[in-house]
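For this depiction, one protein chain was excluded, whereas all remaining protein chains were kept in their positions.
When the chains are written out, they are named A and B in that same order, and each has its own residue count from 1.
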Amino acid sequence: MTGRSSAGLSLKELSEIACAKLRGDPQRMIRSVATLQDAVEGTIGFLANPRYKSQLADTAASAVILSADDAADCPVDCLIADNIYLAHARVTTALHPFDVADPGIHDSAWVDPSASVASTAEIAANVYVGPGVVIEDDVIVGPGCVLLEDVTVGQASRLIASVTLCAGTKLGRRCVLQAGAVVGGDGFGLANDQGRWVKVPQIGRVVIGDDVEIQACASIDRGAIGDTVIADGVKIDSHVHIAHNVQIGEHTAIAGCTGIAGSTRVGAYCTIAGAAAITGHVELADHVHISGMTTVTRSIRKPGTYTGTIPATEHATWLKNFSRLRQLDDMARRIKALERELGVLQNREDGHG
Amino acid sequence: MTGRSSAGLSLKELSEIACAKLRGDPQRMIRSVATLQDAVEGTIGFLANPRYKSQLADTAASAVILSADDAADCPVDCLIADNIYLAHARVTTALHPFDVADPGIHDSAWVDPSASVASTAEIAANVYVGPGVVIEDDVIVGPGCVLLEDVTVGQASRLIASVTLCAGTKLGRRCVLQAGAVVGGDGFGLANDQGRWVKVPQIGRVVIGDDVEIQACASIDRGAIGDTVIADGVKIDSHVHIAHNVQIGEHTAIAGCTGIAGSTRVGAYCTIAGAAAITGHVELADHVHISGMTTVTRSIRKPGTYTGTIPATEHATWLKNFSRLRQLDDMARRIKALERELGVLQNREDGHG
Partner (left out) sequence: MTGRSSAGLSLKELSEIACAKLRGDPQRMIRSVATLQDAVEGTIGFLANPRYKSQLADTAASAVILSADDAADCPVDCLIADNIYLAHARVTTALHPFDVADPGIHDSAWVDPSASVASTAEIAANVYVGPGVVIEDDVIVGPGCVLLEDVTVGQASRLIASVTLCAGTKLGRRCVLQAGAVVGGDGFGLANDQGRWVKVPQIGRVVIGDDVEIQACASIDRGAIGDTVIADGVKIDSHVHIAHNVQIGEHTAIAGCTGIAGSTRVGAYCTIAGAAAITGHVELADHVHISGMTTVTRSIRKPGTYTGTIPATEHATWLKNFSRLRQLDDMARRIKALERELGVLQNREDGHG
């Protein structure tokens, strides 16, 4: 289990880990992180989102990570940080370290003789490791994973459970893949023969950089000819689908249920919020931010935030307004006609004046 | 297989099971349910949706479950019910009972010595049961399931096949999980360090009540610190994604392909139709109904139905109207200007009068 509580660290140690300023007792021992609301003695909370500020006064936490502004209202010891989320991430990782490999191959796993598995790697129960697979040092391949031929898993990557890496997939170092993720399935490549679809063999691979995360039930398809490429530091949330030959730039994050169609290139340092859809064969520049439930139908060459979300309204209001959408063009023309006719009237009126 | 046909029950027995009024031969034996259209002798159909009423006259069913209003037009025996769907559900369950556990652990399953498996539970082929797992009475863990450490599966729950429960997941009694469901994967918790994303350990769990159903390929993420909580009786359809620290109230149903972002609270007795998206950190009251393909961007505090769906139109119509969306603000301003100028003209005209 991710995040087992350690024996504890002192506030002084945590302040150094978090690059935060300590206010309070440097020797106070902290065992684990907690929410402000559910904290008990020996835990450290954090306050970043102002929605939760009201919980600060009564928290039972032994310490809180927060901003200099909020520190004045903090009734307990605190770590004062510029980037609260980052300080919280570092403190949490120190107190609840990620699993490390327990080296060895489980009796119930099946590893092809031609595969190369580092002696420091852990291959768990009911795993299949195919021909030519390379598993580097400190890798964890959790229960039920399937690695087809010629897959490479880079140093210290962790496949939590039930992950499938299809033939030829290259995974970088320190990647984390959650259960149900599928990498390297065939792209949806079809040619049409007089109405019938003919499958186009998908002979490219998926090539994934270092420090990439892929959440539960996400899928990334192999390239049709060239490769699908996910750069270093990319974070891909649950149920995201990335089609063949897509390229995602470094440190871009893609939230849940989003789909990106074939051959599209997303730049670096982008964020794509949940349930978005990006069409195929377009390019998004670096530092582009797509809002939730937004459809991108053409290339975006300028950094910035782009939106096409229709927010919910009460059903009666919706019925009244949205039926007008089909009249929009008509409305626009009638406004123009009104302006013209009013102009005529005004001119005649001026003549009277 | 779910729903194997039983030896049959009499119409009298079925009327009691369904709490329905019997019209016809109480001794008539019914073996299975069928659609009105495909029914044969010895089967019972049902009529709830008026779309299918035209099939009533010619049905070969031996009996039909329907409303008092429709009974007059029914050419065969019938069970008259107020809640036809419920009567149908009860009759179907009686004739096609759910699978019960065939106790024992399959030779090809791997159960950690520290796990506790009830003697009445069934652990099927190629299953992995990790350290500290607790499996209560009458549970079925179908082929290919993976249960990581410290999972609990409550009494009579059924994991059909290929279900993954990640570390610490607590599942209540009588739950049903379909294939490909993933519960307890890490939430999408990231802190940003000068453009690069840093993973925040997700140390909460997923805690699921009794009588919850989770359909194929749905995923529920563990909490970041506290738990993700799914209350009793919640029904979650295929490809639904529920993010970390979401709370879903009792007897709420969520249809396919919907995504709910982190820390959002959905009330009890809500229905969320398919392909909806709910943003993070908002609250939906009890008895809120969200229409299909609708985006919820803020809290909804009042029961009722909320919609934001844009229905499809013919492409040419769409092209004409939707290009106007980007002119809406301009149109609104021009209407206002027209009203002002018309007012001026009217006043001058009145001066003339």
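Rule of thumb we're sticking to: contacts are C-beta pairs under 8 Å (C-beta built on N, C-alpha and C of every residue); 3 or more make two chains touch, one makes a residue touch a chain.
The structure displayed is predicted, hence computed values, not measured ones.
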item: Which residue of B:S54, B:T93, B:S114 or B:S299 touches the chain not shown here; value: B:T93
item: Per the touch definition above, residue among A:T164, A:Q215 or A:T252 touching the missing chain; value: A:T164
item: Hidden partner chain, residues of chain A it touches; value: 110, 126-128, 130, 144, 146, 148-150, 162, 164, 166-168, 180, 182, 185-186, 188-193, 195-203, 217, 219, 221, 225-226, 239, 241, 243, 257, 259, 261, 277, 279, 281, 290-291, 294-298, 300, 304-311, 313, 317, 320-325, 327-328, 331, 334-335, 338, 341-342, 345, 348-349, 352
item: Those residues of chain B which, in the complete complex, touch the missing chain; value: 1-3, 32-35, 37-38, 49, 51, 83, 85-86, 88-90, 92-93, 96-98, 106-108, 124-126, 142-144, 160-162, 176, 178-180, 213, 215-217, 233, 235, 237-239, 251, 253, 255-257, 269, 274-275, 292-293, 309-315, 318-319, 322, 325-329, 331-332, 335, 338-339, 342, 345-346, 349, 352-353
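Simple rule for what comes next: only the chains that are shown with their structure count from here on.
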item: Rotational angle, Cα trace of chain A fitted to chain B, multiple of 5°; value: 120
item: Whole-Å separation of chain centres (CA-atom averages), chain A against chain B; value: 25
